[in-house]
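Shown next, in structure tokens, is the structure this report addresses.
Shown here is a partial selection of chains from the complex, left in place.
Labels for the chains are A, B and C, by order of writing; each one numbers its residues from 1.
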């Protein structure tokens, strides 16, 4: 009708350059790593890096939903320690009844998932039903889970029975078609997460909630339930991550999972999700997790500097990775 | 001639003792690299057990190490990964904290945690009498801290010494300062303090002198931090003794491992560095002004 | 029988009662208009009917049965939908996501994005609005956002459709499209509750009219024979003559010269001048780039070119530099750019001119006095001075925004859509105010999509079309026809303009 209206045919969805920022940073790191050490791209090293990214990665996928919906969860690291502790104690206690074998492992996995979901439910309930600021709830539960773990372990370490552990170990170290289980699980979680974020009503509702709670409410989105669901989902994923973690180290203590929360949140944000909520990118989170793991790996490959400065180099690279993203944006 | 790579994995310098350990590790590596051109070292420091396992995996996968020197962040979680290293035919030296399965390592170099608690406890038993009151500042809740405290408790058992309170000072000066301040508010009569670590002793001493109760009690720390040793040498009455737990044990371990790599010298076995009592008389021997610890 | 009915509905916010026993009914297949001054309680009534607010007292009847909606969802399930006066869109989400928010189409567990996109496009094209459904709302202009809101409501197939000032941000052309759609829905038997401060629209489409004043029901009658003039009188309670004040003559000295101003991607090479004591109108179709040009001048958007105030070139890209030169801009986007909705009235009022209340320590008493003054000058209907700006009625928010801008005592003021959502009585006051400013020797630029307003106020009109200045009209040349012709780029008629 009026010729001044916006053109009907829009340029096709171009993936904006700045969205590619984290990917560029990741590629830069890979090139750097490969040029520093010829073993960097060896199957062994790649498997190591991917498998160890899996814990934080699985958690960070859940964190993406929480942050997209405008929340935050500081308790995931200590929740992981707690879930691992409970899982180990439960498995040790069940050995007399179940013996060492697949049933024991499955029972342990169930316990871990249930504990994770329950922990997430408690956080979610306090945040969405009682209405306490997420930062405070999860800061509180961070202290609570950490100290419960220490208490369960009597100040020391909770260890899985050695034989059970040997039986369980392949869940971390073996895999399918030469791909380690943690990598497979992480990949599945990432793909499902990306689908859930982009292709399901739940993902949209998370974004709407984070963008403008009032609007979401007026649009008949069940705000409380969606918010709660993000925390429960995250709790469940913490449980899943723990299932992968326990066969690796076979133990849990008060220092298990320290700072995982910061790492997970950093991965989410490096990946391009906005801390204040409203839009989330699961694939970005995966890239963010890989960036963080690679930094550590490369520092070990190179041993160029004093180990005291590792933290500084890490910090600089994290900032640079995000600068790359911003540069892309302003050029856009 | 082929260069051999030795991997060294230790916890990062998060408190005084570990700082000293980091210092000695780096010093030993520098020294050895200069002495043996055919040796290369990879040093990795970790803030938690998981990261330490990652570091070890990286050393094996990308640096082709032929020997590993490891101070396990925690015993249990490191046992299987170190076992895997051993199974790959790599020499393993374990320092300080034993693995939870015996017989994995080729060489074990350690301080004596039980001894560390016991020697301190024995001094308390000698110097105090029945009915005297003490307070204890514990470290970060870990197995290691448990071992020390258990040994200490066992040593004073039956002496009639009253343990008024134990709280975690986390091997940290500030935390120890706070906890000690509160102990001083809470208890009017304290005769001695076991601070279990010289960092915590430093904090505790400060809190005591702030409260003006210097004359009332003495403090026993541990691990022989240079500032504390200096004060002992100067005859500080509040610091009657100290107990060694040398961070330099890492240097011993690295040197022995290196020796084993470059020569046929047999170096496998166990090497326990006992915890000794430091007194003002022998303090001079334990004073290393150049160490950061 | 009435589809939806309110009986003796009362509503209070804290101790303040804003509705006093309103009776109201809505019949299927009718357009029922609700009119009243700013703050009369129209939006509140509508929100109660739409299930967004619960009445303090009184009853709602749906098809004759008493109902109470626990939340808006239940109202929507009952087929009642509402378009809010304030946008109800999530800025980060796309058009399609907003339209279908809360009732997404699925295929299995997944979204049926294709179907939703197609339907969104379809709904929008019914409204003659051609935005891509994948555009985030934040990238849309205000009128287009409104169209998305309307599309959303249309897509939800309501029995009762409540529309709170849907045309406030639309131009005549878009309004026509909307009114056509309303007629179509009415023919299908939808009950429509409608409000607007544009009384000509009311006269055009409504079957019955209800007048509210100060939260009380004044009259309900058929629209037939209810003249615009009579409506205005019933609303305001006094006689309204002469909407537009006499135009005063501009002085000779030029206070603002804009030369070759380009706002990348929006405005090309615009040049014009403004004289002391002049009211200069800016007209154009939606998307003509008027807003962008003004924001470029005021330092709110990156721009190139020259802007001179009183002969001195000001630094582009700095709001403060413009303000210090005596030039301020009043935004058309009240909610996102104009007011801090969660903050108090004083904090909003003084934000732009805060330095006038003390550089080191803010003089709260002076601020309080300023609020009192603003309430009086702009007739802001404030029930409680401690309330937050977001609790003001829409029109009163607009007045607060005007007061905020004027507090900076500008020499040159650019007002973008000055009377958006303002009732007819207050409009008259604002026009008088603008004329008085000009008479005092200040200069005013009025950007407006309401042509009568531009024509009635300005001594000179600049017409924009597609990002550049398409012509200029003075004196008798200023007619709707001439403006539209230039705005649409019809060339053949050449006026006497320079």
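What we mean here is this: a contact is a pair of C-beta atoms (placed from the backbone, for glycine too) under 8 Å apart; a residue touches a chain by one contact, two chains touch by 3 or more.
What you see is a predicted model; the values in this text were computed from it and never measured.
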Summarise the composition of the whole complex in this file as a formula built from the shown labels.
A x2, B x1, C x1
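Operating definition for what follows: only the chains that are shown with their structure count from here on.
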Centre of all protein Cα atoms: which chain's centre is nearest to it?
A
Where centres are the averaged C-alpha coordinates, which chain has the largest centre distance to subunit C?
B
Using the average of all C-alpha atoms in each chain as its centre, how far is it in Å between subunit A and subunit B?
34
Taking each chain's centre as the mean of its CA atoms, how far is subunit B from subunit C in angstrom?
72
Report the inter-centroid distance (CA atoms only) between subunit A and subunit C in whole Å.
45
Which residues of subunit A touch subunit B in the complex?
37, 39-40, 42, 44-45, 48, 52, 55, 150, 154-157, 159, 162, 165, 169, 245, 248-251, 253-259, 296-297, 300-301, 303, 306-308, 310
Counting only contacts in the complex, subunit A reaches subunit C at residues 1-8, 10, 13, 195, 199-201, 204-205, 207-208, 210-212, 214-222, 278-279
Which positions of subunit B touch subunit A when the two form their complex?
12-13, 22, 26, 41-45, 47-51, 53-55, 57-59, 61-64, 73-81, 100-101, 140-143, 145-146
